[in-house]
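Of the protein chains in this complex, one is absent; all others appear in place.
Note that the chains take the letters A, B and C in the order they are written out, and that residue 1 is the start of every chain.
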Amino acid sequence: AKEAGKTVEATAGTTAKAASENGDGKEKTGAGKRVCIVYSGNLGDKSYNDSCNEGAKEAAADYGVEIKNLEGTSAEEWEANFLSACEDGYDLVICSSSNFEEYMKEHCASYPNVKFAIIDTTVEGDNIVSISFAQNQGSFLAGAAAAMFTQKTDIEGVNPDKIIGWVGGMDIPVLHDFFTGYEQGAKYIDPDIKVLQSFAGTWNDPLKGKELTLAQFDQGADIVMNVASGTGPGILEGAKEAGKYAIGVDLNQDNDQPGSILTSMVKRVDTACYLAIQSVVEGTFKGNSTSYLTIKEEGVGLTDFSVMKEHLGDKFPEDIVEKVKELEEKIVSGEIVVENYTGFGANK
Amino acid sequence: MDLGKIFSVSLIYATFRSATPIIYAALCAAITQQADILNIGTEGIMLTGAFAAVAVSYLTGSWLLGVVVAMIAGLIMAMIMAVGHIRYKAEICAIGMGINLFALAITKFLLNSALGKSGTFSEPGIIAIPRVSLPFLAKVPFLKEIFDNWCITEWFVIVLIILVWFVFYKTVWGLRLRAVGQFPMAAQTAGINVNSMKYRAIAISGLIGGLAGAHLSLGYSKMFTENMTNARGFMGVAAMYFGGAHPILTAAGCLVFGLTDSIGARLQAYGVPSQLVLLMPYVVTIATLAVSMASKMAREKKKKSALAKA
Amino acid sequence: MNVAVKSIQKILLTMLLALAIGALFILFIGENPLEAYGALLRGAFNGKLKIGTTLASFTPLLLTSCAFAVAAKAGAFNVGVEGEVFLGGITAAYIGINWTFLPAPVLMIVCFLGAMTVAALWALIPAVLKAYYRVSEVCVTILMNSVALYITSYLVSGPMSAGVANAQSLPVTVNLPQFMKPSSVNAGLFIALITVVFMIWVLNKTTFGYKVKTVGTNPSHAEYVGISPKKIFIQSMMLSGALGGMAGCIEVLGVHGYFLNNFAAGLGSNGMLASLIVKNNLIFAPFMSFFLAVLKSGAMGMQQSTGVPKSIVDTITAVFIIVATMELLFQFKDKKNKKEKSK
């Protein structure tokens, strides 16, 4: 039970793009600052972790900060890396995922001189900023796009069945937050849409992802959303191979299997990471603050469909883009309230 | 729940598709098992093969070369194991696990240093193993649907199962191999060089393991991912035990697993908790094995019984 | 030559060889091997945190290697230790969260007992299948590890979920005291050490140990002298399971304080590795576990404080392990001795 009415930081309104524009032309004010990012996984997932790393690289380019990446695949490594980062005198330690939540709660107070940031969840603490995302909102758009797309039977590979798919990595709460939005978005377009849901049970088995995707296609889906980190490339490949479609996640994955990916639900982990570093460099770091990046803040959203447009040419259903824009506005204005999975949302 | 959608024709191919990598791995393990060597290193051999296949296919544009190099890479890993075990008396399972760790690390390292990528490598430049349909099957309506557009290595695994069976039970080499595995002293007194047989068994196992990897990265998919075997090698070892190192029974074990896995993949969509669906193939495989062993024992007991009418 | 001197010599030469091969890799990527190895040592031993981390990863390995070895003594190849750790962990978590009506010290003991019982029962399945139906325990335990993982994963993302972003349980209400903070080494280390010493004693000095050894080396003889191979096989598998469960309990009560999904990944297989390298010798297994723990935390240290990428660190670790499995230096000595004798 957290107190309601917590401040949603206004600074979050600045997107990474805007921020980097600001950064241009500036001298490297961050030189000498050391930032450590601890990952709960390896880099190279072409998704969440890579996105975070991209934000860091951008910040390094803009501010000249020194970045240290610590990868780890087991809980033991996460904690050890995190503690080592605490001890090694970094100015800022960024915990890239909610896996670090408990360690932060336990240890951050003992390192008052180190600043911490955590992405994708919220942790209280005077030296901690938390940045999380309204992945449900982004997923809502993705679900809506998919629901419309699955009825465009003139496009090759699209069948008349009103069925869309969704494949997740591990069955953990945050993924259900994605799914909640996705399903709501789809039903918003057409209550008759059926949404198939599968979990691979792993973050790094693309072959399993592929198999699940193909199974959903067999069951009538023609577009499947990927929310599976390292398992994801298999989902995208499955779409390509079956001549069907997928929706990417976290990063812009539209180009991973060009022509098979309608759009990607981008979660600006890079922005989050960039903002955290920026705040430390510019001295605006304010402990105990929480940013909840929604569509409004451009923390989540869909890509611009351009790759698909190019691929489908005339057949590209422009109405989807328009509808997505409309929905975006409605969400920002509050006309549409996207539901959260229990335990998620701005007031969590 | 729509049973028709779950038990559709495509389920047959899906079963086979997801079982194939495990069948390859199981054959890799079965060959050494016949020489009484437990090849825990299957996983690592396979992973190395998967990497080599993708790297070579990407760099040379030839899938065939990729497959060949994958097999050689598998061979190298297997030989490290063989020399360590036979020449330097390493515990076979210990060095096998060492090989697994080594493969995991070295493929990651080479992915970074040689291909300049991390995590996943799925460039369009990778040439996958081609898919073919057999023309005579294309005329048969039902079979056509099942056997449409299979990857060459998927066809080949059928050949390989039969080939391995043939080698084990029909050839001179197979006879010697089994003798070495079952009673090395007897083989030795028959003038067979036990160690050299073991080397050869491990070497061939390495070649098949490499091929298993190549199928995984160039046939089943068209990419390399760190640790992309994801315990398929271990599943192969389990399947090998399932079939008692007999290639056909072993393949049957893989198919049982593949079938439940594929049914599971279709069931998930109906809101069954994912973990319960995901554990189903494992439970079903154990149950199948237990039931088959129990009935085999019952049969044996009956055969041995004095009360049975002769 | 004195056996102890000989084994120390073997270990030193093995290390040297592994270091040399590792150095080649490091040179290959253009880093300084000495610096990297310095980082490895510092990573394992420099300061309270690093030593603590090493000891913390040593703790479960002690138990899992012992668990594997105990089963191996009775002739079982128990790949299932990892699953036993998971189930022990989840049971400890369940009891630790829900049975708060018990006073803390009692609750702690009940957590251990519960974890060990459930894990032992889990190990009972492959044991019975093997003993009564000759179903390969290797096959069954490999498969059952996945089952255990999914069951616990289901519980912590469903019925036992803490309702946070991660798949984890609520915190347990009893904890093993930690020391050498901030590392997570805890009193479990001593429990594990005492347990392992106790197991060595059990296997070498008690009647049960004799029976296990008999069954493991010659089941047909065991049956004939009136020791039931089935019973002993099942008992040692269950004992093995209980040790795995204890490791899970220590991880939950001592390290994490809650059940974390997939927390035991690698604990079982590393323990198995430690035990296999020393051919299931219970006395050497703890040393090998320590060596693996040092390698592991040293590897993390190397990643943390040098530019050597993690893949290189892992490669070197693997080379160390491969070299460690080989008895070549032993052989070398024996040959030399023989030659001297025959002269």
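The criterion applied here is as follows: a residue touches a chain if its C-beta (ideal position, glycine included) is under 8 Å from a C-beta of that chain, and two chains touch if they have at least 3 such contacts.
One rule holds for everything that comes next: contacts and distances are computed from a predicted model.
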From "Uptake hydrogenase large subunit", "pH regulation protein F", "NADH-quinone oxidoreductase subunit H" or "ABC transporter ATP-binding protein", the hidden chain's UniProt protein name: "ABC transporter ATP-binding protein"
Visible contact partners (per top-of-document touch definition) of the missing chain: B, C
For chain B, residues in touch with the removed chain: 170-173, 175-176, 178-179, 182-183, 185-193, 301, 304-307, 310
Touching residues on chain C - with respect to the absent chain: 205-211, 213-214, 217-218, 220-228, 342
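The criterion applied here is as follows: only the chains that are shown with their structure count from here on.
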Winner on C-beta contact pairs when A-C is weighed against B-C: B-C
Touching two or more other chains - residue numbers and ranges from chain B: 108, 111, 273, 275, 278
Residues of chain C engaged with two or more neighbouring chains: 150, 153-154, 157, 310
Residue numbers on chain A that touch chain C, as the complex places them: 42, 68, 70-77, 79-81, 83-88, 98-99, 101-102, 106-107, 110, 120-121, 170-174, 201, 342-344
Chain B contact footprint on chain A (complex, rising order): 42-46, 50, 165, 168, 171, 196-199, 201-202, 204-208, 210-212, 214-216, 218-220, 230, 233-234, 237, 256
Chain A partner contacts - residues on chain C that touch it in the complex: 47, 49-50, 53, 56-57, 150, 153-154, 157, 161, 163-168, 182-184, 255-258, 260-263, 265-266, 297, 300-301, 303-305, 310
